[in-house]
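Here the complex is missing a single protein chain, while all its other protein chains stay put.
Going by the order they are written in, the chains are A, B, C and D; count residues from 1 in each one.
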Amino acid sequence: MSETNGFEPKIVAYVCNWCTYLGADLAGTNRLEYPPNVRLIRLPCTGRIDFNLIVKAFEMSADAVLVSGCHPGDCHYTAGNYHARRRWMLFRPLLEALGFDLRRIHFTWISAAEGRKFQQVIAEITESARKLGPYRPYEANGESKWRPAGLPPPKRRSGDDASLRTTARELLAEGKAGVVIGRGERGPVLARKPEDADRLTWNGASKIALTAYLKRKEVRALGKPAIVAGPADLRALNVLEQESQIRREDIHVIAAEGPGAAPPDFSDLDALLQLEPGERMAYWAGEFDRCVKCYACRQACPLCYCERCIVDKNRPQAIDTSAHARGNFAWHITRAFHLAGRCVGCGACTRACPAGIDLRLLNQAAARAAERQFGYRAGADPKAEPLVGVYSLTDKEEFIG
Amino acid sequence: MSRIITEAGLRELAEAWLRDGQAVAGPSEVKLGLIQYRPITAAARLLFDGFVHPANSIKEFFFPRHEPLYRYRLEGSRVVLEDCEPPAVKQLVFARPCDAAALPVLDHVFNWDCADEFYNRRREATTVVTLACSRYDDECFCTSVGLGPAAEQGADAVLFALGGGAFEVRPTTAKGDAAFADRTEESDRTATPFAGPPRRVALPRVEFDSPVWEDATLECLGCGACAYTCPTCHCFDIVDEGNAAGGMRAKNWDSCQFSLFTLHASGHNPRHAQPRRQRQRIYHKFHIYPEKFGPILCTGCGNCARQCPAGLGVLNVLKAIEASHAEHLPA
Amino acid sequence: MIDAATSGEATAVPADLPAFLDLENCYQCGKCTAGCPVAERMDVVPNQLVRLAQLGLVERARRAESIWQCVSCQTCSTRCPKSVDCAAVIDALRQLSFEKGDAAGSQRRTVLFQEAFLRNIRRNGRLNELELVGVFKTKAFLDDLSIPFLFKDAMLAPRMRAKGKLHFKPDRVKDGGVLERMFDRCLRQA
Amino acid sequence: MARVGVFTCWCGENIARTVDVERVTEDVSRLPGVRCSVHYKYMCSDPGQALVRERIAADRLDRVVVASCSPHMHLKTFRRAVASAGLNPFLLEMANVREHCSWVHHNKEQATRKAVDLIRMSVERVKHNRPLDPIRVPVTRRALVIGGGVAGIQAALDIADAGYEVALVEREPSIGGKMAGLSETFPTLDCSQCILTPRMVEAGQHPRIKLYTYSEVEEVTGYVGNFEVTIRQKARYVDVEKCSGCGDCWNVCPLKKNPSEFDFGMGFRRSIYIPFPQAVPARPVIDKKTCAKLIRNGCGLCEKKCTRGAINFKDEDRLVKEEVGVVVVATGYRLYSIGKQQENGKLSGYGEYGYGQYKDVIDSLQFERLVSASGPTSGALKRPSDGKEPKTVVFISCVGSRDNAKGIPYCSKICCMYTAKHAMLYRHKVHDGEAHVFYMDIRAGGKGYEEFVRRAIEQDGAHYHRGRVSKITEENGKLVVRGADTLAGVPLTIEADLVVLAAAMRPAAGVETLAQKLNVGYDEFGWLLESHPKLRPVETNAAGVFICGACHAPKDIPESVAQASAAAGKVAVLFANEELSRDPEVARINEQTCAACYACRRACPYHAIEAAEVRSPKGAFVKNTARVNPGLCMGCGTCVAVCPSKSADLDGFSEQQVYAMVEALA
Partner (left out) sequence: MTEIGYYPGCALHGSSNDYETSARACLAALGVQLREVTDWVCCGATAAHALNHKLSVALPARNLALAEHDGFREILAPCPMCSMELLKARQEILADEALRAEMSSLVELELRGGVNVLNLVQALQSAGIDRIKAAVKKPLDGIRAACYYGCLLTRPPGVVRFDDPEQPRSMEAIVGALGAKTVDWNYRTECCGAGLTMANEETVLELSHRILTNAAAHGANCVVTVCPMCHVNLDMKQADIERRFNAKHKMAIYYLSDLVGLALGLSEKELGIDRHFVART
């Protein structure tokens, strides 16, 4: 039957209740035989199928995963499959950047009438998984010598320090702001008293995104915040506004320039994508081997504002908290995907990481897809419709069988 | 008279250990501008000089970030347990004195109410060779916590750079002596003493109720970078990871800086804001731990400040405490 | 595809016509024919040409007179409700017909003219009108021996000359070599 | 620890032939938490179900897995069975070992192992099932009908006749819709107004129908059984109660030359007007765009003339709230605008036909007014440019329709019929006139339809040409129509006096906005989507919202009326209950951990998620959160997938249940 001496792949299929599950029922009714390797998990809709489930299936030693639902226009819930399609459009480039073998993930639309298609799809997936051999999650084949050029040094901001300090001092003295969030020589400064204003400078150091302070309870307690915002901070504010986290009128923004219109620099990512998938995986395995799960990336991020992060949710535990390969990959995939269409490219995650992991590259995978496929740049416009949680009938689906 | 070894000799020593199937770890350049203590597979990767302090600590070689304690399998409704063992190989670790000095401090906590077998076995199997410092940076404050650039605590041998690729070797234990047996040459060159960083702070009295906590630590964003790169922080969490077939119980690093660290199931959190968590960390290092075990829980390595994304660090907090005392002094 | 046996004609393989023509989109509404300025004179009107092509009866289509009567005004393509590029279909038929040398006899002159035009460009890079007229008229004469046609436009020449519209000095490109190679490669591939 | 019972079915030989049921039962009995593992020939039979009930009692089972056929086959059966044993029906899971296993595999060993796997997954899952109770929703037994055309009138009358109150909202000043303006109707040629007007009057006078004319739906909140609708009653400047419809006001209005909307610009109306004599209600409105009083405080003659003081120039829009249990959408259609100007970037016009440029190129609804006995010419056929009787008329079908290049690929369905009717009516009026019809295909499926078209050709002498027209120009007072007859293979030029374009049908203006308010899907052209094209043709995916008539797709009158009655029937079915019972498998939000990013709200196809605030017991603001309205939630779970902190979860398909299944595969 196959040349892979008895290896029988394990295939997990997440299917919607109304089309593909019924398609599988029909295959049964018509006695259409297919390999017994597949295990169906019935969900109401492809809209319900989160990428974490795919990651989890591979952790549970699946050799291939199928996600299948109703054809466009046929969704029992009108649009769940469109939402799913949009998410996979952003998820695939992320996996691609990781060097994940995309031949192990399959998306199809199978209707309740397509018992024959279900049979064929399962047969094909099983055969292809057999050929690919057993999947070993995140196993690196050797070591990658590739290194990104890394974040460019921060641009010098053109603002004038004296007037910045005057502005901040006045805001604090007049009680118009309870805290001025800015940069100082050593790092971020939370100026609370007028005299603190002298520590502020446009070109100070900060490994973190200043807007990350807006989510801190103890900072919120200080009263209306003012923020000394660079272009990336402005973009972050825009996304935070899009996502109802802030109201612009509640924040005093001190800015010397706009949110920036220059296209992001994807050259490192482009270079990474030039590598073979296996080497990409080796690169990330080497990088994540250093991750100690200190969550500096999350804490420094302007857009990781969840009060309870998914990694801290344990019923069920979607992501292992241990800093081993499985837990680290799951964590970084999750974080990057949660930033898909949202990351403003500030680079805080990369700068904050004590292990020197260039996490920005991962976020860029989805950002680049957003830019190329949707002409969407996170934070460019606070009134823009976000990229995830919406869909378009014309979303591309060439990867869906 | 002194015993000296060349850099090539050191690498030969490391190679020899590797050849014997034992483990070697030490500072190595992970990528441009990032030096970390890493297990190495080739001696050429080791760095012996040219840097102040790696971005992490050596505690990982004794107290890994993730360590399975036991595994279990479900056989029907029966649970089958399977113990885990730390690897039996010997380790040779090259370290800065401030990292090595953390080991005798940590020995207390890992052998207090019960002896941590995993930690102890690794300690026994490891030879720690320190590289005495010949430079320091703004974050170094070993001299302020009673240590120095050539502190011997925790080391089995201390190396002093002589220049020209030669090191003076001063073994301090039998393990250290054995490691260098037949590998050194007699010489009359000895290392010139190096004073290390100036005393940057007098260890202040740490007060529990003080506005200084809020004033000095508000910038903290609550990540674990300081704790995870600190040679002495040793909090861990016991977690179960498993599925319907089985799983494991493991010991994972944890940090008092995480808001979840003290979150009760009720939803109440006694350390509800970041300054409280910062206070806990400093208080524990300079008050609770010494009260309980004697030594303070800080070797002045400065990693907390180097790695803090928000530019904080123990030294800065200590200085702020010191300054707040000064403020309260009558003029 | 219509079977040769049932249609009684040799049928073309589909590869004869480029796929980008989207022939299957045509639903034969006839808007191309309706708007064609020369349809009244045509033996096979544009929608029929497309239909023949759809059926694979390419040979019959390329023997039609009408493909050479087409003035390439693009009206058909512009107004097609199904965005079928009818003018491009006719171009493709002309190309095939030229290649096979089986254009409708009545249209020989047009073919000769277009051919003479291309040769002229190949030689000079730019059109030499006098040379074109000369060559074309000669060839046409050799083809159909029509004396009136040979001298027909000669009447215009003196007036053109008087108006300064006739050039005897050819306007040639400098780098003729590249042109020669381009023609060579394009025509060889065809 | 859960106490799970597993019941494996043989399904006669269907399962047992390829799955070793006894071995499965044996293997499964050893799974953690399984207290009972039994098998039976036919688990769905009465003795099978009795077995389940017995074991629940005997083994004090609190969870049940039935390993048999597809849940689509027997989930309800077994839920009833466990419920009758006192167990919550949602504590049951099914493992599909028939359709997904025994029927599709031949190797007994492999099939048996797979069956055990499938059951293990279900066992792990069922441990995390929670008891759920059906959601009960009270029903307000009143209906809102949007659109007062023939479909809306029919639906309103049917619902009202069934004994329920109806609010009928119409955007125009009168009900009647497009049909009120038609001349005669195919295939019977009965007079449109003669059929419709009595129905309009009936609707206007029905004790249970409340008319809101000159009104629009502003906002819809709530869910099936409990909608709250805000209706904007546009300022009419005439007090409908005081007015008797005597006509004194409009007879004195000096502004006579306003193009009549009802006549599609073929005739005129005054600035205070009723759209047509049979309007219901027969109450005028003042057109604020042209009224001299309203524009510049001039005139005011109507006010002076009105003896009842019904004119109120200070009138303003009013917002009225209506509570209803269902909504019927019957917003109808409009014609595609043929000229160069298009309000929609996806469409482009026919510059080549000169519509809007040549007065005698008109669309089909304009033609209806020209031949209508109640029309501006009282049915005398006079062409717009010079009022002469046209001696040659060209009718062109598929203008816009089936024309991908102009943006509409679909067939408008009714044009073939009314064009035949137009040709016929024209020939009846102008005996020496020539009627030419350009068509692509004749689509005359329907009772008496094909006969009707043939009559137009054979008896009434219409000339049919199969082909499209490419260009219309005006030369020497004639419209030169350049078409083709593809059957003859010739181009065809006709010099005409009048050209009638059968423009494509499009959904009424603004229907997308309305659909969004109602949460009803629509396609790229704006046609509203039915729930199922075959089986649920008048339902939508928004529970409690029904559609009928041409808002759904191009339709003729009989079809619209049939659909309207169908929708009314559906309403009556729903109203037969005092409360609705809804599936409790709906989403929940953990409000403590919700970050209030509202990704879920954005993604929810049912608008079932709202922004809410968490407040302390004393009422102090604690935090923002998303909150699910279980009355609206349909349980798709899209919110769960987009929730980054997984604060959203879906009962019945919870994170724990799904993960348990995956982890059972380890």
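What we mean here is this: contacts are C-beta pairs under 8 Å (C-beta built on N, C-alpha and C of every residue); 3 or more make two chains touch, one makes a residue touch a chain.
As the structure is a prediction and not an experimental result, all values here were calculated from the model.
The chain we do not see here touches C, D in the full complex.
The set of subunit D residues touching the chain not shown comprises 340, 350-352, 357, 473-476, 480.
Where subunit C meets the omitted chain, the residues involved are 18, 37-38, 41, 68-69, 71-75, 77-78, 85, 87, 91-92, 94-95, 98, 109-110, 112-115, 117-118, 121, 125-129, 133, 136, 152-153, 156, 159-160, 163-167, 171, 173-175, 178-179, 181-183, 185-187, 189-190.
As a convention for this text, only the chains that are shown with their structure count from here on.
Comparing each chain's Cα centroid with the centroid of every protein Cα atom identifies chain A as the most central. Remark: subunit C and subunit D have CA centroids separated by 53 Å (rounded to whole angstrom). If you average the Cα atoms of subunit A and of subunit D, the two centres end up 37 Å apart.
Under the contact definition stated at the top, the residues of subunit D that touch 2 or more other chains are 592, 660, 663, 665-666.
Within subunit A, the positions touching two or more other chains are listed as 60, 317. Under the stated contact rule, the graph of chain-to-chain touches falls outside the line, ring, star and complete shapes.
Partner subunit D is touched in their complex by these residues of subunit A: 10, 12, 21-22, 24-25, 27-29, 31-34, 36, 39-45, 47-50, 53, 56-57, 60-62, 76-80, 83-84, 87, 119, 243-245, 305-310, 313, 315-318, 338, 386, 388-390, 393. If you check the complex, the residues on subunit A that touch subunit B are 60, 147, 150, 184, 186-190, 192, 205-208, 212-213, 216-219, 290, 292-296, 298-300, 312, 317, 320-324, 327, 348, 351-352, 354-356.
By the touch rule above, subunit D contacts subunit B in their complex via residues 30-34, 120, 124, 592, 660, 663-666.
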